[in-house]
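What follows is an incomplete set of chains from the complex, kept in their original frame.
Residue numbering begins at 1 within each chain, and the chains themselves are lettered A, B, C and D in the order written.
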Amino acid sequence: MNLDILLDDFEAGNITRDEMKSVLRKQTFVDIGCAKIDHNREARTGGPEVVYCAGKTPDQVATIFQSMHAHNGRVLGTRAAPEHAEAVAQVLDVTYDPKSLLLTIGSPAVPALGKIVVVSAGTSDQPVAEEAAGTAEFLGSHVERHYDCGVAGIHRLFSVMDELNSASAIIAVAGMEGALPSVVGGIAVPPVIALPTSVGYGANFQGLAALLTMMNSCAPGIGVVNIDNGFGAGYLAHKINKMAVLNSK
Amino acid sequence: MNLDILLDDFEAGNITRDEMKSVLRKQTFVDIGCAKIDHNREARTGGPEVVYCAGKTPDQVATIFQSMHAHNGRVLGTRAAPEHAEAVAQVLDVTYDPKSLLLTIGSPAVPALGKIVVVSAGTSDQPVAEEAAGTAEFLGSHVERHYDCGVAGIHRLFSVMDELNSASAIIAVAGMEGALPSVVGGIAVPPVIALPTSVGYGANFQGLAALLTMMNSCAPGIGVVNIDNGFGAGYLAHKINKMAVLNSK
Amino acid sequence: MNLDILLDDFEAGNITRDEMKSVLRKQTFVDIGCAKIDHNREARTGGPEVVYCAGKTPDQVATIFQSMHAHNGRVLGTRAAPEHAEAVAQVLDVTYDPKSLLLTIGSPAVPALGKIVVVSAGTSDQPVAEEAAGTAEFLGSHVERHYDCGVAGIHRLFSVMDELNSASAIIAVAGMEGALPSVVGGIAVPPVIALPTSVGYGANFQGLAALLTMMNSCAPGIGVVNIDNGFGAGYLAHKINKMAVLNSK
Amino acid sequence: MNLDILLDDFEAGNITRDEMKSVLRKQTFVDIGCAKIDHNREARTGGPEVVYCAGKTPDQVATIFQSMHAHNGRVLGTRAAPEHAEAVAQVLDVTYDPKSLLLTIGSPAVPALGKIVVVSAGTSDQPVAEEAAGTAEFLGSHVERHYDCGVAGIHRLFSVMDELNSASAIIAVAGMEGALPSVVGGIAVPPVIALPTSVGYGANFQGLAALLTMMNSCAPGIGVVNIDNGFGAGYLAHKINKMAVLNSK
């Protein structure tokens, strides 16, 4: 589809404003060789394209960051190794968090939107929980963290029950047997995003046990994301939070 | 914990109204022998206890329905076989849908709340899609169905893109390779609930292939529920929809 | 090893009473053709040989029951189908419980020994829970049942906390995500036997999800038995209970 | 729940001593930022909170040890790497065993309680067996070790049969095909805790083969813990041993 023709048609009144917007939602990207940057993803899906750094060379990541920064200003990269961070830092002013492996350009929105609660089972789950929290904050949500609330000492969870119920969405992070989201789902009102981590060993199978637990939860109202996918959990929570805060239906 | 003491303390002002509510949220059930009915689950989690009929005898299901009907009026049972329906019908006025296997007492709310879109990949996914849609409708949401929009003929999906974007939450139902939620997640704004079905054969492994596909989606903003868990998807979608419509933060 | 020689040696003082007992512990069985009945298993392991009926013909089960009844009086069969029960009933006075599929000759001991608590997550787990309870009762333990205490309504579990702590051993039965034993392990003193059931569907994989959950429990003090293995759980609980009640070390 | 009110109520006689103890069992922890230390776990479950060091930074482990040491005196850490040991050693007087990876503050109780036998199949299983033995000793049990008694030379096992039968609980440790607990369960009286190790290769799948073997044992009276979970086995054995020695029902 030729953009000139499209614009001509639009000016000539052959296609309406709504049709024009609908077409534009699907059509724009920039080919930079190693990647086709999807600059209009935010318009189309309500969230920006995010750079998954693992498996890319530092040079590729730097090039992609430059293209996205030039277009959008703000950029988010996930699973960035220190060498990715260094490569980008040579050309752009970037912030790197070695715990969550997030690589960002641009400050979080002020004021932040609504509230997301991230509750985690153990101290070892913290890096994944931080990826979730950091992602949601980058996207504009207000995030509250309550860590080390696993079911082996379940009163620690009950002590934050009011906080849980004040959120638009809860992210429940757990490794090992991953029972936390079930318990949260049984006591809290907001939608729960279950985020399994690979913390554990043996028959944990790198997080599979936690994933299956969350999939089979006897408490409803729970959606599960991939093992260690803090990014995905934060992104989904932000979508729900944004829907809750901004929607006027 | 002794309820008398609790109430005495409350009357005496030893505990506040907020503390009282918080305690009550956790405390009430009725033991009917084969089950402990959790009549206050709605107050606690924003959704009622629902009867999972599979693995229960018809008599047990009928007894549980009676207890819940006496307390709440409206009751929802899932995965009900015809013999469950018959047993309940002998004592209560109940509606049974043999396609979705939902067994219900009470009509959906009027007017229904907000909008949830259920989009499915193939005709064979319909029973699971109906369980999702029926659950959300029972809980009070307005639901719009768009079936047979699988990626083998992807223009069928594009034809409903505006409908997708008008929802508070999208349930994307697919068996076989389960690619539909990824594509929906790449073109639509609302949060997406991915619902894998066991439709398929061979290396599909009764829905595992679709489940893994959805777990690994390259498009973010997607939460996954268990294979064939239409109930879970409908329940989560309703929670998000309710949050979007009623929230005033 | 020749029993005559053994006895001669013993009379002649060549082997001591202790050695004699140790040898006898390992040596006696009766070959009835289709099976070698291990009549001394109780002396050797502290529990009788039990008949696993599945996969045996009704005739084989009846023959084995006759041999064991003639030797021990009391007999326990597990996973007995109605046709097994009928075949045995034609030759022996036997009791059959169609829910737990236990087939027994002989009443439970009076008074029963100590206390075992069986706590289960849902009504659908009842047949497996009953196999556990019935096995422990047959072996001589006192058993207390608390069913339908799943974590989706966790206050139902807290309501029986004192009962849990009064037992020598707790059997925690759960299907679906199987989170119950973790929560019990985090709030109760006695050793916990985790008993996963095949209740569930989809990514439950016939109980595998519950099994893995229990294996990976973040609460310690938990031993797991096979999926739906109520017999094994009841047997182990009885062994612990007996150790707790009778031991004089 | 407000502790002041609770104490007021208790002093005022509104709640009894028993209720007071029951509440306190569930209520106390200390939030140190990266963790919520569950100092009352011993009162609640009969065993102290134990620090799982894997996945925590050395600094986090040191901070947690300090908090727990200040409160309880004795502390146990598992799966501690040398760098965890070094970080704690800079602030506390701590003992590190590089074979079992246990990191401890405080000597075992004298005299030790009852008897637990740890029997292992091969020399390569020793680190896991030592984690089990060391855990039980830390908790206060007397432990006897019999290593390298695998079924390929089954007379080695028979040579310790009397020792097996003198214990309150047996921990049977095995990798590869994991047949040892089945054989032990067939010849010994005490409850058996089956502890699979990841020793092996190929279709062993990092201990899964041994785990499945133990799960499916034809000998009853066996509870299984996670692969390489020496800590869990030692903890459970201690609970059974303590029940056997101290119980006066």
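Just so we're on the same page, a residue touches a chain if its C-beta (ideal position, glycine included) is under 8 Å from a C-beta of that chain, and two chains touch if they have at least 3 such contacts.
These numbers were taken from a predicted model, which means no experiment stands behind them.
Asks: 4 identical chains shown; how many in the complete assembly?
Replies: When the whole complex is considered, it contains 8 copies.
Going forward, only the chains that are shown with their structure count from here on.
Asks: Write the angle of the rotation needed to overlay subunit B on subunit C, where the fit uses Cα atoms and the result is rounded to the nearest 5°.
Replies: A turn of 90 degrees brings the C-alpha atoms of subunit B onto subunit C.
Asks: Where the CA atoms of subunit B average out and where those of subunit D average out, how many Å apart are those spots?
Replies: 40
Asks: Subunit A to subunit B: how many Å between their CA centres?
Replies: 24
Asks: Mind checking the centre-to-centre distance between subunit A and subunit D? Centres are C-alpha means, answer in whole Å.
Replies: Comparing mean C-alpha positions, subunit D is 38 Å from subunit A.
Asks: Multi-chain contacts only, two chains or more: what residues does subunit A have there?
Replies: In subunit A, 122, 152-154, 185-187, 202-204, 215-217, 219 touch at least two other chains.
Asks: In the complex of these two chains, what residues of subunit D are touching subunit B?
Replies: 1-2, 5, 8-9, 14-15, 19
Asks: Under the touch definition given earlier, write down the residues of subunit A that touch subunit D in their complex.
Replies: Where subunit A meets subunit D, its residues are 122-124, 126, 147-149, 152-156, 159, 199, 201-204.
Asks: For the complex, which residues does subunit D have touching subunit A?
Replies: Touching subunit A from subunit D are residues 26-27, 29, 34-36, 38, 41, 49, 52, 54-56, 60, 64, 79, 196, 198, 206-208, 211, 226-229.
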